[in-house]
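Complex shown without one protein chain; remaining protein chains in place.
Moving on to chain A:
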Amino acid sequence: MSENNEIEVMQSVYDKNDEVAKQINEALTAKGIFAINVMGAPGAGKTSTLIKIIERLDGTTPYVIEGDIEADIDTKTLLALGVKTIQINTNGACHLDSPLIGEAVESLNIKDGILFIENIGNLVCPAEFQIGEHVKMLISTVTEGSDKPYKYPLAFEKANIIIINKCDLLPYVDFDEEYFMKGVRALNKTAPVFKISSKTGEGVQDVVSWIKQNLK
């Protein structure tokens, strides 16, 4: 009995976010900023890895947007090191989206350098949203186990660079690197994978070299 008249829509519901992300990306590029979306689980060592990278940037200016659900501990640490940082609290939301980044970028007066955007500690939602970045950096750890690519495929698929952190703990944990890499390569043929320790700084220089090669 229903006489519905069907109207074709075929429109992505992501459109607003992606449109804003594209604008942010263009604005950042015009300012000479290379933006890195840093993703990883809570406790993966995102902030400590950033600090080790920033210490080695050598002449390139770093900026940081710290996404957090509610705390600002990481921002205080970075500010104490003299890094221009701003805090975004999502008040419960599980990822950063592009309107949030747009506001933050405006308030951070930035030019010529690298913008690290530390996403919320979560391996699910951050992978799904463009936020105006040039590359996505995924930080996984040997303590999380080698099954992460199998459990969070999208994050590994979308990453442009993958870091295995806490490698100083390899003698103490059961991390099956072969199984991990098999999963990574099934999802992502091209992203380089770097083994580092954000505690000792081992391997970080290679990450910095990769970033510098990919600048501009």
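Rule of thumb we're sticking to: contacts are C-beta pairs under 8 Å (C-beta built on N, C-alpha and C of every residue); 3 or more make two chains touch, one makes a residue touch a chain; residues count from 1.
By definition in this document, contacts and distances are computed from a predicted model.
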item	value
Chain left out of the displayed complex - its UniProt protein name, from "Hydrogenase maturation factor HypA", "N-acetylglucosamine transport system permease protein", "Extracellular solute-binding protein family 5" or "Multicomponent Na+:H+ antiporter subunit B"	"Hydrogenase maturation factor HypA"
Among A:Ala93, A:Leu108, A:Val173 or A:Val193, residue touching the chain not depicted	A:Ala93
Which of A:Leu57, A:Cys125 or A:Met181 contacts the chain that the document leaves out	A:Cys125
Of A:Met10, A:Ala30 or A:Ala80, the one touching the omitted chain in the full complex	A:Met10
Hidden partner chain, residues of chain A it touches	2, 4-16, 92-95, 97, 124-125, 127-129, 147, 150-151, 153-154, 157, 183, 186-187
